[in-house]
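The structure under discussion appears below in the form of structure tokens.
Shown here: the complex without one of its protein chains, the others still in place.
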């Protein structure tokens, strides 16, 4: 897939996805800096705000 | 190993071990019919009375 | 009090069983679950490069060759994957299960058969480093204390020898001993057959009712693993358990249906 341009759900700025972007990857919006999660719509990628991080960890 | 002749520990009769006899195998004395266990002495096989069987079983 | 043995054979549906048992526990029945794991143990043993070997005793019984390595794999499957999988299913259904093996708290204790005589590749052999045995003593104190605190005990082989070694024991007969020790009214053995079949594997030849004093005559009808279940039933009935039911563990509400008589009801 060639580089893709998507709209940032927070600030409507344009977010460019590199060709090798994967589902579940976190990208940052160049305009507002928010962290976005790449999800898989029916066919194309989509963007949603990335979840907050909670600090604890398994073994 | 060619066929081996050993002495029965019960009746001193002679017990013939086939060439492919294995350690732990149970053989019967031709003379007194007792069950004997083939054990491994330092180099050669030896004979001792085979243990009694207890009926119960694991899964 | 009710003891339910869940077989380890393929086709057993743990979710259906957990649904039914959970309903009966919530309805106030005191239940102890016992499970196996033989099918899975064979698979894992193969993958771990220690393929299972089954020994046939001189009198025709088969059992798993259980050297030290086999016992470790046995514990991984029975006490790890299967036991905790069953406990997790009950927790998800609001029943507070506690999974234990016969080693824990010396729940199932008995003699280890230090020597066994077998037919191996056509030879009659003596095997010494085999860790099999049988259950003679059940730690009912621990079980009753858990039941009184509202827990559902989920038990699994192995058991423990008087010398403190883990030993492979027959799950059905361990369940029978547990039922007897707890003076349970009923022992239900769920497996991947509808019950004791006159002409195995013809499922329509199901034997529905056997008076307690006639069970011995069915020893030779029972094939292989079912033989041990019949031995377990005989021991349970002899030790005061009200009745023993062999029923199908692959159907919905398997325990409820067994208690309503679907399967082979012995005694009672």
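Should a chain be cited, it is by its letter among A, B and C, assigned in written order, with residues numbered from 1 in that chain.
The criterion applied here is as follows: a residue touches a chain if its C-beta (ideal position, glycine included) is under 8 Å from a C-beta of that chain, and two chains touch if they have at least 3 such contacts.
In this text the structure is predicted, and so the values were computed from the model without any measurement.
Student: Just list which of the chains on display the missing one touches.
Tutor: Per the contact definition above, the missing chain touches A, C.
Student: In the full complex, which of C:77, C:177 or C:190 touches the chain missing from this view?
Tutor: Within the whole complex, the residue contacting the unshown chain is C:77.
Student: From the listed residues C:11, C:51 or C:141, report the one that touches the chain absent from this view.
Tutor: Only one listed residue reaches the unshown chain, and that is C:141.
Student: In the complete complex, the non-displayed chain touches which residues of chain C?
Tutor: The list for chain C reads 44, 47-49, 72, 75-81, 83-85, 87-88, 91-94, 96-101, 103-106, 141-142, 145, 149, 151, 158, 160, 163-166.
Student: Over the whole complex, note the residues of chain A touching the chain we left out.
Tutor: 22, 24-26, 37, 50-51, 53-59
In the analysis below, only the chains that are shown with their structure count from here on.
Student: Measuring centre to centre with CA averages, how many angstrom lie between chain A and chain C?
Tutor: 52
Student: Need the CA-centroid distance for the pair chain A / chain B, whole Å please.
Tutor: Computed from C-alpha means, the inter-chain centre distance equals 76 Å.
Student: Just give me the whole-number Å value for how far the CA centre of chain B lies from that of chain C.
Tutor: 36
Student: Please output the residue numbers of chain C that touch at least 2 other chains, ranges allowed.
Tutor: In chain C, no residue touches at least two other chains, as defined above.
Student: Do you know which chain B residues sit against two or more other chains?
Tutor: In chain B, nothing touches at least two other chains.
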